[in-house]
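Every protein chain of the complex appears in place save one, which is left out.
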Amino acid sequence: MKPIGKTRWAIAEGYIPATSSGPAPQMTSHETVCILNAGDEDADVRITVFYADKEPADSYRVCVPARRTRHIRFNDLRPAISVGTDFASVVEASVPIVVQHTRLDSRQAENALLSTIAYAE
Amino acid sequence: MKPIGKTRWAIAEGYIPATSSGPAPQMTSHETVCILNAGDEDADVRITVFYADKEPADSYRVCVPARRTRHIRFNDLRPAISVGTDFASVVEASVPIVVQHTRLDSRQAENALLSTIAYAE
Amino acid sequence: MKPIGKTRWAIAEGYIPATSSGPAPQMTSHETVCILNAGDEDADVRITVFYADKEPADSYRVCVPARRTRHIRFNDLRPAISVGTDFASVVEASVPIVVQHTRLDSRQAENALLSTIAYAE
Partner (left out) sequence: MKPIGKTRWAIAEGYIPATSSGPAPQMTSHETVCILNAGDEDADVRITVFYADKEPADSYRVCVPARRTRHIRFNDLRPAISVGTDFASVVEASVPIVVQHTRLDSRQAENALLSTIAYAE
């Protein structure tokens, strides 16, 4: 399939709720970046995390193989992003990808969800 | 009416929650692709589903007639997409369409919703 | 202020939940189109509603005055859109506007929300 997407994306929202209700890992409060690489070349992806009051973190590197999707929880990145902290991110790739941002918040007894396609250019 | 939209769309997020609360089919946890064909020609639509750890599924074909909308639950596609599995999709059409992605998650007692216009090019 | 936006927008998702919990009208399940007219000329807006199995409804006309926003509940349009029915919409305006789609679903005891900027061209 012909690749689809862009190589530079941004998500201005970011926040990992500090607490959770319900069985882990499914119902653990999480912040996710969903990446689709529909093309025939592996994508070398770099995620840079920005904060309100300090310099951007060293960036994270992930590979999204050709014709695959990866839904990456910010919770799982190491070094870890602090919970309960405002952040934002820029996602850059070696080939066109599509990026969507989703949060599951289970701080209260019933979970809440949000999602949006990220900003591309 | 003059057609509106594009012929190639992508949704990087995809996940059918494995359980539900409340009366089916209305409150069954579902993942939906909403397609609008505002123009005067029927749209021949192909949905390709991508996974984290295997090759894309054979694609699904649907028709969205002229001046109609179809809200298609990924739950209803056959062969079936496994529940509780990360996926993503590319939607291609023979004429311009508009694509929006919605999930209703009723794993817990009260439902949660997310929605976003898909990425177009 | 210089106008911002486009004159043609589409929302592929549309569904007015048939039931509600909590005090009306605030917590009544609703589907809303939010329109911003940031410019100095009134916007003459036409909303055309599309269905799954019948021809588009006669379109609805609304005015969004210069430098005003209007959040219009699809529930309030007359002739009425049936509840519990899939629909989609195209929003056309005489001057540039910005369109966002929001739903509050209170079928269950606790409400759920979704929102997305519409598709523009």
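Structural remarks
Order as written gives the chain letters A, B and C; numbering starts at 1 within each chain.
Operating definition for what follows: a contact is a pair of C-beta atoms (placed from the backbone, for glycine too) under 8 Å apart; a residue touches a chain by one contact, two chains touch by 3 or more.
Computed from a predicted structure; not experimentally measured.
Although one chain is not drawn, the whole complex shows that of A:16, A:72, A:98 or A:112 it is A:112 that touches it. Looking at subunit C, the residues touching the absent chain are 1, 4-5, 22, 26-27, 32, 34-36, 38, 67-71, 97-100, 102, 104, 106, 109-117, 120. Summarising the interface, subunit B meets the missing chain with residues 110, 112-113, 116.
Residues 8, 10-15, 48, 50-53, 55-56, 84, 86-88, 90, 101, 103, 105, 107-110, 112-119, 121 are the ones on subunit A that touch the missing chain.
Quick note on the criterion: only the chains that are shown with their structure count from here on.
Between the CA-based centres of subunit B and subunit C the separation comes to 21 Å, rounded to the whole angstrom.
Note: centroid distance subunit A to subunit C, computed from Cα atoms, is 30 Å. The residues of subunit B that reach two or more other chains are 109-110, 112-117, listed in rising order.
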